[in-house]
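Here is the structure we will look at, set down as structure tokens.
Only one protein chain is missing from this complex, and each of the others stays in its spot.
The chains carry the letters A and B, assigned in the order they are written, with residues numbered from 1 in each.
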Amino acid sequence: MDLEEQANIARLVESGQKDRMVAMLGMPNPASTRMVAMTLQEGDPSYAGPLAGIPLGLPVYHILEDQVRQIIDPAVYENEVGPMEFVLDGAAISKALDAGR
Amino acid sequence: MIDLKGKLVLCLGERDGIAAPALQACVESAGAEVIYTETQCFV
Partner (left out) sequence: MSIQGLVRPVVRSAVFSMAHLPGMVLSGSKPRREVALDGDGLQQQIVSNLRSFADAVAYPPHQVMIGNLSPEILDTIERPWHRQPVQNARSEGPGGRFIDEAALYAWMARGDSSRLLRFHESLPPEMETALEVHASGEKTQRIDKEAMANAVLRGAEPFYMGGTTDPVGVMMPAHDSDESLTAPVLLENAVAKVTGALALSDLLKESNGQPVDHLLGCGEEAVGDRYQRGGGNLAKAMGEMVPGEICGGTDVKSFCAGAIHAMILGAALIASGMHRRVVVVGGGSVPKLGMKFRGHLQAGYPILEDMVVGVAIDMTADDGVSPILRLDRSAFHRLGQGSAAHQMAEALSAGPLYAHNLKLSDVDRYAVELHNPDITEPAGSGNVPHNNYQILAAIAAKKGEIQREQMAEFAAAHGLPGFSPTQGHIASAVPYLPHAIAGLTSGTMQRVQCVAKASLFLGRMTGAGDGASLLIERNPALIH
């Protein structure tokens, strides 16, 4: 995850209401999804950015997970995600997130 | 089942996956409030 983006998120979380915060991801594959999820939960695994050693512990979901799709208006989901559901490997992405949960 | 109602959501999209505006529309339809959007582009 970009160092500047890590800084933005760190600032946002420090500003309060962390308990209500959730991250929703749209990365294209399991590896990048896992990397961002780790950064937001356990801290930057590359130890390069502002979130290095800072375990925010944010709940992290990916838009292609079944449990996410179930709670989204189907018409909105079809319009916004549509065939990307078949193009990207949602099952592998879910698995990558589950492994870190 | 997860519940996003009343949650403050950070939408972290990627141009070559699902972009943040699409994530935002989706989570708002589930009752969440979006507090941050970012779409990364690596090309």
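By our rule, a residue touches a chain if its C-beta (ideal position, glycine included) is under 8 Å from a C-beta of that chain, and two chains touch if they have at least 3 such contacts.
Note that the coordinates shown come from a computational prediction; the quantities given were computed from them, not determined experimentally.
Peer 1: So one chain is hidden, and I want to know which residue out of B:4, B:18 or B:32 touches that hidden chain in the complete assembly.
Peer 2: B:18
Peer 1: Spell out the interface residues on subunit B facing the chain that's missing from view.
Peer 2: Per the touch rule, subunit B residues meeting the hidden chain are 14-22, 37, 39, 41-43.
Peer 1: Touching the hidden chain in the full complex, which residues of subunit A are there? Just list them.
Peer 2: Against the missing chain, subunit A presents residues 3, 27-29, 31-32, 35, 46, 48, 79-84, 86-88.
Definition applied: only the chains that are shown with their structure count from here on.
Peer 1: Could you grab the centroid distance between subunit A and subunit B? Build each centroid from C-alpha atoms only and quote it in angstrom.
Peer 2: Centres of subunit A and subunit B (C-alpha means) sit 9 Å apart.
Peer 1: What part of subunit B is in contact with subunit A in the complex they form?
Peer 2: 1-4, 6-14, 16-20, 22-23, 25-27, 29-30, 32, 35-36, 38-40
Peer 1: For subunit A, which residues count as touching subunit B in their complex?
Peer 2: 2, 5, 8-9, 12, 17, 20-29, 32, 36, 58, 61, 63-64, 67-68, 70-73, 76-77, 79-81, 84, 88
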